[in-house]
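Here the complex is missing a single protein chain, while all its other protein chains stay put.
So, chain A:
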Amino acid sequence: MTRFASAFSKGPVLVTFITGGDGDTAANLDALVAGGADVIELGMPFTDPMADGPAIQAANLRSLAKGTTTADLFAIAADFRSRHPDTPLVLMGYANPMTIRGAEWFAAECAKAGFDGVICVDIPSEEDAELGPALRAAGVDLIRLATPTTDAARLPDVLSGASGFLYYVSVAGITGQQQAAQASIEDAVARLKAATDLPVAVGFGVRTPEQAAAIARVADGVVVGSALIDIIAEHGDAAAPHVEAFTRTLADAIHGAKEIAA
(Lines give C-alpha, C1' and ligand atoms only; values in the text may rest on other atoms or scores of the structure.)
Protein backbone atom coordinates (compact mmCIF):
# COMPACT_ATOMS: atom_id res chain seq x y z
CA MET A 1 0.00 0.00 0.00
CA THR A 2 1.36 3.43 -0.88
CA ARG A 3 1.80 6.06 1.81
CA PHE A 4 -1.11 7.99 0.27
CA ALA A 5 -3.41 4.98 0.28
CA SER A 6 -2.45 4.20 3.85
CA ALA A 7 -3.02 7.78 5.02
CA PHE A 8 -6.38 8.19 3.29
CA SER A 9 -7.62 4.75 4.46
CA LYS A 10 -7.90 6.10 8.00
CA GLY A 11 -10.65 8.61 7.16
CA PRO A 12 -10.59 12.32 6.40
CA VAL A 13 -7.04 13.62 6.54
CA LEU A 14 -5.34 16.91 7.23
CA VAL A 15 -3.08 18.03 4.39
CA THR A 16 -0.77 20.88 5.34
CA PHE A 17 1.30 23.16 3.15
CA ILE A 18 4.40 25.14 4.03
CA THR A 19 6.99 26.74 1.77
CA GLY A 20 10.40 25.05 1.83
CA GLY A 21 13.17 27.25 3.16
CA ASP A 22 10.83 29.73 4.84
CA GLY A 23 11.65 29.74 8.55
CA ASP A 24 13.09 26.63 10.22
CA THR A 25 11.56 24.20 7.76
CA ALA A 26 12.84 20.98 9.38
CA ALA A 27 11.42 22.00 12.78
CA ASN A 28 8.14 23.13 11.20
CA LEU A 29 7.76 19.86 9.30
CA ASP A 30 8.31 17.92 12.53
CA ALA A 31 5.74 20.18 14.20
CA LEU A 32 3.19 19.42 11.48
CA VAL A 33 3.63 15.68 12.02
CA ALA A 34 3.54 16.05 15.81
CA GLY A 35 0.39 18.16 15.52
CA GLY A 36 -1.36 15.44 13.54
CA ALA A 37 -0.94 16.36 9.88
CA ASP A 38 -1.52 13.27 7.73
CA VAL A 39 -0.09 14.50 4.43
CA ILE A 40 2.47 17.26 3.96
CA GLU A 41 2.93 19.49 0.94
CA LEU A 42 6.29 21.19 0.72
CA GLY A 43 6.26 24.31 -1.44
CA MET A 44 9.11 24.72 -3.92
CA PRO A 45 9.86 28.44 -3.90
CA PHE A 46 9.59 30.35 -7.17
CA THR A 47 10.19 33.97 -8.05
CA ASP A 48 6.83 34.24 -9.83
CA PRO A 49 4.14 32.34 -7.90
CA MET A 50 1.22 33.36 -10.12
CA ALA A 51 -1.46 31.26 -8.41
CA ASP A 52 -0.63 32.38 -4.90
CA GLY A 53 -2.02 35.12 -2.70
CA PRO A 54 0.07 37.59 -0.68
CA ALA A 55 0.91 35.20 2.21
CA ILE A 56 2.48 32.46 0.08
CA GLN A 57 4.02 34.98 -2.35
CA ALA A 58 5.84 36.52 0.61
CA ALA A 59 6.91 33.08 1.87
CA ASN A 60 8.40 32.30 -1.56
CA LEU A 61 10.35 35.54 -1.56
CA ARG A 62 11.53 35.11 2.05
CA SER A 63 12.82 31.65 1.18
CA LEU A 64 14.60 32.78 -1.98
CA ALA A 65 16.06 35.80 -0.20
CA LYS A 66 17.71 33.36 2.22
CA GLY A 67 19.29 31.63 -0.78
CA THR A 68 17.18 28.46 -0.84
CA THR A 69 18.14 26.31 -3.83
CA THR A 70 16.51 23.30 -5.45
CA ALA A 71 19.27 21.16 -3.93
CA ASP A 72 18.37 22.54 -0.47
CA LEU A 73 14.75 21.60 -1.02
CA PHE A 74 15.57 17.99 -1.90
CA ALA A 75 17.90 17.83 1.11
CA ILE A 76 15.08 19.07 3.38
CA ALA A 77 12.83 16.36 1.96
CA ALA A 78 15.40 13.58 2.30
CA ASP A 79 16.05 14.54 5.93
CA PHE A 80 12.32 14.60 6.59
CA ARG A 81 11.92 11.17 5.03
CA SER A 82 14.66 9.73 7.26
CA ARG A 83 12.86 11.04 10.36
CA HIS A 84 9.31 10.23 9.22
CA PRO A 85 9.21 7.10 7.08
CA ASP A 86 5.41 6.91 6.89
CA THR A 87 4.11 10.45 6.30
CA PRO A 88 3.25 11.14 2.65
CA LEU A 89 5.21 14.08 1.30
CA VAL A 90 4.22 16.12 -1.75
CA LEU A 91 6.31 18.66 -3.63
CA MET A 92 4.15 21.55 -4.79
CA GLY A 93 5.27 24.35 -7.05
CA TYR A 94 5.59 25.79 -10.53
CA ALA A 95 6.72 24.33 -13.82
CA ASN A 96 9.94 26.22 -14.46
CA PRO A 97 11.98 25.18 -11.40
CA MET A 98 10.66 21.62 -11.85
CA THR A 99 11.57 21.24 -15.51
CA ILE A 100 14.68 23.38 -15.91
CA ARG A 101 17.10 20.44 -15.60
CA GLY A 102 14.77 18.09 -17.48
CA ALA A 103 11.72 16.17 -16.29
CA GLU A 104 13.66 12.91 -15.88
CA TRP A 105 16.22 14.53 -13.61
CA PHE A 106 13.47 16.12 -11.54
CA ALA A 107 11.45 12.91 -11.24
CA ALA A 108 14.51 10.92 -10.22
CA GLU A 109 15.45 13.49 -7.56
CA CYS A 110 11.88 13.45 -6.22
CA ALA A 111 11.95 9.67 -5.91
CA LYS A 112 15.41 9.72 -4.31
CA ALA A 113 14.40 12.37 -1.77
CA GLY A 114 11.32 10.39 -0.75
CA PHE A 115 8.57 12.50 -2.26
CA ASP A 116 5.39 10.53 -2.86
CA GLY A 117 3.78 13.01 -5.21
CA VAL A 118 4.11 16.26 -7.12
CA ILE A 119 1.63 19.08 -7.68
CA CYS A 120 2.54 21.44 -10.48
CA VAL A 121 0.29 24.49 -10.55
CA ASP A 122 0.90 25.56 -14.14
CA ILE A 123 1.02 22.29 -16.05
CA PRO A 124 -2.58 21.45 -16.96
CA SER A 125 -3.47 18.08 -18.48
CA GLU A 126 -2.94 19.57 -21.97
CA GLU A 127 0.78 19.86 -21.23
CA ASP A 128 1.11 16.54 -19.39
CA ALA A 129 4.05 15.48 -21.56
CA GLU A 130 6.17 18.11 -19.83
CA LEU A 131 6.29 16.24 -16.52
CA GLY A 132 3.70 13.45 -16.28
CA PRO A 133 5.46 10.60 -18.10
CA ALA A 134 8.73 11.16 -16.22
CA LEU A 135 7.00 11.18 -12.83
CA ARG A 136 4.97 8.08 -13.60
CA ALA A 137 8.09 6.24 -14.79
CA ALA A 138 9.83 7.19 -11.53
CA GLY A 139 6.90 5.97 -9.44
CA VAL A 140 6.00 9.47 -8.19
CA ASP A 141 2.31 10.36 -8.17
CA LEU A 142 1.17 13.32 -10.24
CA ILE A 143 -1.55 15.02 -8.22
CA ARG A 144 -3.93 16.92 -10.44
CA LEU A 145 -6.00 19.96 -9.59
CA ALA A 146 -9.70 20.29 -10.31
CA THR A 147 -11.37 23.69 -9.94
CA PRO A 148 -14.84 25.26 -10.00
CA THR A 149 -14.26 25.97 -13.71
CA THR A 150 -13.40 22.34 -14.54
CA ASP A 151 -16.57 21.27 -16.36
CA ALA A 152 -17.81 17.75 -16.96
CA ALA A 153 -16.32 17.69 -20.45
CA ARG A 154 -12.81 18.43 -19.12
CA LEU A 155 -12.88 16.28 -16.02
CA PRO A 156 -11.88 12.99 -17.72
CA ASP A 157 -8.78 14.71 -19.15
CA VAL A 158 -7.87 16.07 -15.74
CA LEU A 159 -8.28 12.64 -14.15
CA SER A 160 -6.36 10.83 -16.88
CA GLY A 161 -2.86 10.24 -15.56
CA ALA A 162 -3.75 11.56 -12.10
CA SER A 163 -2.81 9.48 -9.08
CA GLY A 164 -2.26 9.75 -5.34
CA PHE A 165 -5.24 11.98 -4.66
CA LEU A 166 -7.22 14.70 -6.42
CA TYR A 167 -6.83 18.25 -5.14
CA TYR A 168 -10.05 20.25 -5.45
CA VAL A 169 -9.27 23.97 -5.59
CA SER A 170 -12.54 25.15 -4.09
CA VAL A 171 -12.22 28.79 -5.15
CA ALA A 172 -11.64 30.26 -8.60
CA GLY A 173 -8.85 32.48 -7.41
CA ILE A 174 -5.53 32.48 -5.62
CA THR A 175 -4.42 30.88 -2.36
CA GLY A 176 -5.36 32.24 1.04
CA GLN A 177 -8.19 34.53 -0.01
CA GLN A 178 -11.93 34.00 0.37
CA GLN A 179 -13.41 30.65 1.31
CA ALA A 180 -15.92 28.77 -0.79
CA ALA A 181 -19.51 28.24 0.32
CA GLN A 182 -19.94 24.86 1.99
CA ALA A 183 -22.78 23.93 -0.36
CA SER A 184 -20.65 24.51 -3.44
CA ILE A 185 -17.90 22.34 -1.95
CA GLU A 186 -20.35 19.54 -1.22
CA ASP A 187 -21.72 19.62 -4.78
CA ALA A 188 -18.26 19.64 -6.29
CA VAL A 189 -16.91 16.81 -4.13
CA ALA A 190 -19.93 14.66 -4.97
CA ARG A 191 -19.38 15.35 -8.67
CA LEU A 192 -15.67 14.50 -8.44
CA LYS A 193 -16.18 11.37 -6.38
CA ALA A 194 -18.65 10.10 -8.94
CA ALA A 195 -15.92 10.41 -11.56
CA THR A 196 -12.91 8.96 -9.73
CA ASP A 197 -11.87 6.48 -7.07
CA LEU A 198 -9.02 8.75 -6.00
CA PRO A 199 -9.40 10.44 -2.61
CA VAL A 200 -10.49 14.08 -2.95
CA ALA A 201 -8.80 16.75 -0.83
CA VAL A 202 -10.24 20.26 -0.73
CA GLY A 203 -8.17 23.40 -0.36
CA PHE A 204 -7.91 27.18 -0.91
CA GLY A 205 -9.21 29.60 1.72
CA VAL A 206 -9.49 27.06 4.57
CA ARG A 207 -8.26 28.81 7.72
CA THR A 208 -10.18 27.55 10.76
CA PRO A 209 -10.86 24.20 12.50
CA GLU A 210 -14.59 24.82 12.03
CA GLN A 211 -14.27 25.17 8.25
CA ALA A 212 -11.95 22.18 8.15
CA ALA A 213 -14.40 20.02 10.10
CA ALA A 214 -17.29 20.98 7.83
CA ILE A 215 -15.30 20.05 4.72
CA ALA A 216 -14.01 16.84 6.32
CA ARG A 217 -17.59 15.58 6.64
CA VAL A 218 -17.86 15.41 2.83
CA ALA A 219 -14.28 15.18 1.53
CA ASP A 220 -11.37 12.78 2.06
CA GLY A 221 -8.98 15.53 3.00
CA VAL A 222 -8.68 19.21 3.84
CA VAL A 223 -5.70 21.33 2.75
CA VAL A 224 -4.51 24.24 4.89
CA GLY A 225 -1.61 26.44 3.77
CA SER A 226 -1.80 30.20 4.09
CA ALA A 227 -2.95 30.10 7.72
CA LEU A 228 0.21 28.12 8.60
CA ILE A 229 2.36 30.43 6.49
CA ASP A 230 0.97 33.37 8.45
CA ILE A 231 2.15 31.74 11.69
CA ILE A 232 5.63 31.20 10.24
CA ALA A 233 5.70 34.80 9.01
CA GLU A 234 4.81 36.02 12.49
CA HIS A 235 7.15 33.84 14.53
CA GLY A 236 10.05 33.29 12.12
CA ASP A 237 12.55 30.63 13.20
CA ALA A 238 10.67 30.11 16.49
CA ALA A 239 7.39 29.15 14.80
CA ALA A 240 7.45 25.37 15.40
CA PRO A 241 5.49 25.24 18.70
CA HIS A 242 2.87 27.58 17.25
CA VAL A 243 2.69 25.52 14.07
CA GLU A 244 2.23 22.36 16.11
CA ALA A 245 -0.51 23.85 18.31
CA PHE A 246 -2.49 25.20 15.36
CA THR A 247 -2.04 21.97 13.41
CA ARG A 248 -3.45 20.05 16.37
CA THR A 249 -6.64 22.14 16.39
CA LEU A 250 -7.10 21.42 12.68
CA ALA A 251 -6.26 17.72 13.01
CA ASP A 252 -8.60 17.25 15.96
CA ALA A 253 -11.41 18.96 14.08
CA ILE A 254 -10.88 16.86 10.95
CA HIS A 255 -10.29 13.53 12.67
CA GLY A 256 -13.25 14.22 14.97
CA ALA A 257 -15.43 14.91 11.96
CA LYS A 258 -14.83 11.32 10.87
CA GLU A 259 -16.23 10.00 14.15
CA ILE A 260 -19.30 12.19 13.88
CA ALA A 261 -19.80 11.08 10.31
CA ALA A 262 -19.36 7.43 11.33
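Keep in mind that, in the parts below, a residue touches a chain if its C-beta (ideal position, glycine included) is under 8 Å from a C-beta of that chain, and two chains touch if they have at least 3 such contacts; residues count from 1.
Everything below uses one rule, namely that contacts and distances are computed from a predicted model.
Not shown: a single chain whose UniProt protein name, out of "Twin-arginine translocation signal domain-containing protein", "YCII-related domain-containing protein", "Transglutaminase family protein" or "Tryptophan synthase beta chain", is "Tryptophan synthase beta chain".
Contact with the omitted chain, checked across A:5, A:100 or A:238, is made by A:100. Across A:174, A:188 or A:201, the single residue that touches the chain missing here is A:174.
In the full complex, chain A touches the omitted chain through residues 46-54, 57, 61, 64, 69-70, 94-100, 121-127, 130, 144-151, 154, 158, 169, 171-174, 177.
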